[in-house]
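Here the complex is missing one protein chain, while the rest keep their positions.
Moving on, here comes chain A:
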Amino acid sequence: VLDLAAVPDTVVSPAVYGEKTGGPVLDFSYVGIDAILEQMRRKAMKQGFELNIMVVGQSGLGKSTLMNTLFKSKVSRKSVLATAQEKIPKTVEIKSISHDIEEKGVRMKLTVIDTPGFGDQINNENCWQPIMKFINDQYEAYLQEEININRKKRIPDSRVHCCIYFIPPTGHCLRPLDVEFMRRLSKVVNIVPVIAKADTLTLEERDFFKQKIREELRANGIDVYPQKEFDEDAEDRMINEKIREMIPFAVVGSDQEYQVNGRRLLGRKTKWGTIEVENIAHCEFAYLRDLLIRTHMQNIKDITSSIHYEMYRVRRLNENNTTVAHANGVPEHHLTAHEM
């Protein structure tokens, strides 16, 4: 169940205004600044929220299925087709699908960007380029709107806010391809790495694998979301440290429901048991969902617009003044020139 309407309550204590008198505060010293929260809330409810999530990973890791699972309402490209088909076909090109979801009066436009699996070929060099190009193209589109003389009231935001990177469940360590891919991606977008098809690992293997992955990420200077340097204060840091200790989340996806103990649950049925996707004893899908939707959605968007996008913008605008500069790792001929 999505809980988009949860906005933290902050109440400005009236006692702050009573410092001078030293006694109990009377109502007339209360200005009512906190009423602005309610106004913001109402506006946000009217406007709705936008979130763009991209899934990236090797072929066959269950990206499309996980997207369906994440939003239960079957938002991935396949849900448009008859749900009778069980087999998930292979994704062959980058496809953006938008869905409007509404819950408790809160509207959200969720865009899922499904990417074709990479790493299938014998020579996988540069397989990250199409995806890097896509991400940069979205920044470019936003930039073009922004620098327009007659700007739209609300610039449509197609920028990728978060990229879920799927790691194959080998149980050993990251592959050179994953390291290379994540290294490049982390420089332009928020990445949330997950261990895909985690039902292939026992709990011990999972813990060992996570540890190795974290070590490798550190050793290669790959900053995944939530990035340490963007922790705003001690409270933030505490919450984010807890998340950083759990990353990467070990997920299992399924858009099939089964009867378990009288309830209908999303899961995978095998001869030796049924894996319940939303059961945290089985896998960490629920943590991923909470991170993306319930707790960190706004933060993810903020970092995208104030950090990643700004970096792109600065590089791009500087380009016009200097000679050849490769913005965000994409060769220059991919970028469209523009006049300011």
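Please note the rule applied: a contact is a pair of C-beta atoms (placed from the backbone, for glycine too) under 8 Å apart; a residue touches a chain by one contact, two chains touch by 3 or more; residues count from 1.
Heads up, the rule we're going with is that contacts and distances are computed from a predicted model.
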Quick one: find the hidden chain's UniProt protein name among "Proteasome subunit beta", "28S ribosomal protein S35, mitochondrial", "EF-hand domain-containing protein" or "Septin 2". "Septin 2"
One chain is left out of this view; which of A:121, A:150 or A:261 touches it in the full complex? A:121
Consider the whole complex, including the chain that is not shown, and state which of A:173, A:246, A:286 or A:307 touches that chain. A:173
Where the missing chain touches chain A, by residue: 58-62, 86-87, 90, 117, 120-125, 168-180, 196-197, 199-200, 202-203, 212, 215-216, 219-220, 268-276, 281-282
